[in-house]
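This is the structure I have questions about; it appears just below.
One protein chain is absent from this view; the other protein chains keep their places.
== chain A ==
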Amino acid sequence: MAAYKPVVVQACPKLGERITQDTLYWRGYKTPVQIKEFGAVNKIDFSPVPPYNYAVTASSRVHIYGRYSQEPIKTFSRFRDAAYCATFRADGRLLAAGSEEGTVRLFDIGGKAPLRQFEGHAKPVHAVGFLSDKYRIFSGGDDYSSNLWDIPSATEIVSYSEHTDYVRCGCASKVNADVFITGSYDHTVKLFDARTKSSVMTIEHGHPVESVLLFPSGGLLVSAGGRYVKVWDVLKGGQLLVSLKNHHKTVTCLCLNSSGQRLLSGSLDRHVKIYSTTSYKVVHSFNYATSILSLALSPEDETIVVGMTNGVLNVKHRKPEEKNEESQKRRQPAYRTYMKGRTYMPKQEDFCVSKPVKRVLRKYDKLLRSFQSSKALDAVLEPPIMLHTPEVTVAVMQELHRRGTLRSALAGRDEKQVNLLLTFVARRVIEPRFTPVLVTVADMITDIYQPVVGQSAIVDKQFLKLKEAVGKEIDYQEELLEVLGMMDTLFATFTEKRDTCLEENKSNGLTEIIETNRNF
C-alpha cells in the first residue's frame, strides 16, 4: 500500500546568471550614495586604521570623507593645479599627494598646511606612495623618472630614470621596505630596490600600464593596461601567470579585497569586474553609469567607492547582516523535551504503538487527493502561487489534464476567474517550459468560453492579448527558423570532410539547437 504521491513540480534551471555565493556576497550592498566632486576622481585611498576614512583626489583638492558622511570632513586644497594620488601612510596619520606642478606634498591628517614638499620632478607627478618602513616616499612623474624621498630631511635619496615614457602608477611592497614598483606608459613595469642603483626587474606588459598592484605576500604582481589585466609571478623572475581580458575598454584601476581572495578591476567600459584569485575567473560584475577612473574597497569590504570621469563619487555600503533576533527571542523547546523518551528501548513485554508520521501536503495536493479538481485549480490560481511559482500552477494543470478532468475544472467560472486564468495563460504561454501544457489549456478555454465571447469587455481584452502573444511568438519562431536555415548552409559550406559525413555535420548544427531547447 502506498501513500499519496504529491504532484511533481518540475524544476527548470533558470537561464542567465547563476546564483553563487559570490553573487550573494557582492549583491549585499545598499543602493549607492552619489557625491559630486569638482573634477575627474583620479585616486581614492582608504585609511588603513579605523574609522577607515578615505581620501579622494579630484581636480585640485584632496577630500577626506568619513565612513557615512556625504560631506568631506577635511579638505586639502593647497594645490595650484590638479592634485594626484593622495595616499595614506600605513598608520593613517600622514598623507602624500603628487601634483601637476611637479611637487610631492606631505600632509598631516590633523593639519592643513603641508609638512614637507619634495621638489625634484620636472613634470607632473602622478604616482606617489609610502614605503613600508614609513620614512620614505616614492614617486613617479611625467619626466619618466621614479624618485625616492626621505621624509625627515625632505631630500631625494635616489632617482631612477629608466622608464622611457610617463610613469603613471606605483606600488610599494609590504614585505620588503626597500622594494617598490612603478608602471609606465612605455608598456613596462619596473621593480626597484632602494639599495641598488638600477631596476631589479622589468616586466613587459604590452600596453601602457595604468595601474599596478602587489599581493600582500609580495609574490604576485598585477598590472593593468589596455584591455588587459595581467598577473605575474615575481619570485619566478616575472613570469606571466595569467592574462585576463574581460573588459572591452582600458582598465584603469585595480584593487584587492580585504581577504586577498578577490581581485577587482575598474575600466573605462563602466564595469567593475571581480575575479577569484584562485581560478582567475570573473565571479561577479558591477555596472556603473560612466567610465571608471578609480576604485577602492574598505577593510572588511564594508564600502566600495568608485570614482568616475565625470567627477561623481559612487559610494556603496554593505547591508548590515540580517540578524534573526526575532526567531532567537522565541524560545525553543529545551533539548530535554526533544530527547525525552527517544533513547527508551522497549522491553519484551511492552506493547509498541507506532505513531504514524504526519505528512504535510500542500493545499492543492490535499484537494487532488480527494479528487476535487476545480478547487485544486482554484488553489493554484491564487496570486502568490500564480505570480511567484507559475511552475506549480502549470504542474497542477498538467496533472488535471492527465486525470482527464482539466476541462471540467476550467469550465463554469465567472468573469473574474476567467480573467485571472486568461491573464496567466497569455503571459506564460510563450515560455517554452510551459508552452505544451498552456497551449492545451488555452485551447480548452477558448472552446469552453466561445459562446460567451462579446459579453464581457474584460474577458474579450484578455482574449485579444492572448492572440497577440501567440502571434508574436509565431513570428519569432519563424525568424529563428530562418536563422537556422542560414546556419545550416554555413555549416554545410564549412565542411571539408568526406561526403558520407555531410549529413552528420548538418545534424551537428541541429544538436546545439536541440540542446538549447532542452535547457529552457
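Heads up, the rule we're going with is that a contact is a pair of C-beta atoms (placed from the backbone, for glycine too) under 8 Å apart; a residue touches a chain by one contact, two chains touch by 3 or more; residues count from 1.
Quick note on the criterion: contacts and distances are computed from a predicted model.
Participant: Of the options "Elongator complex protein 4", "WDR75 protein", "Centromere protein O" or "Serine/threonine-protein phosphatase 2A 55 kDa regulatory subunit B", which is the UniProt protein name for the chain that has been left out of view?
Facilitator: According to UniProt, the chain not displayed is called "WDR75 protein".
Participant: Kindly state which of the options A:195, A:248 or A:403 is in contact with the chain not pictured.
Facilitator: A:403
Participant: In the whole complex, what residues of chain A lie against the chain that is missing from view?
Facilitator: Looking at chain A, the ones touching the missing chain are residues 1-5, 7-8, 10, 18, 20-21, 368-369, 399, 402-404, 436, 500-501, 503-504, 507-508, 510-511, 514-515, 518.
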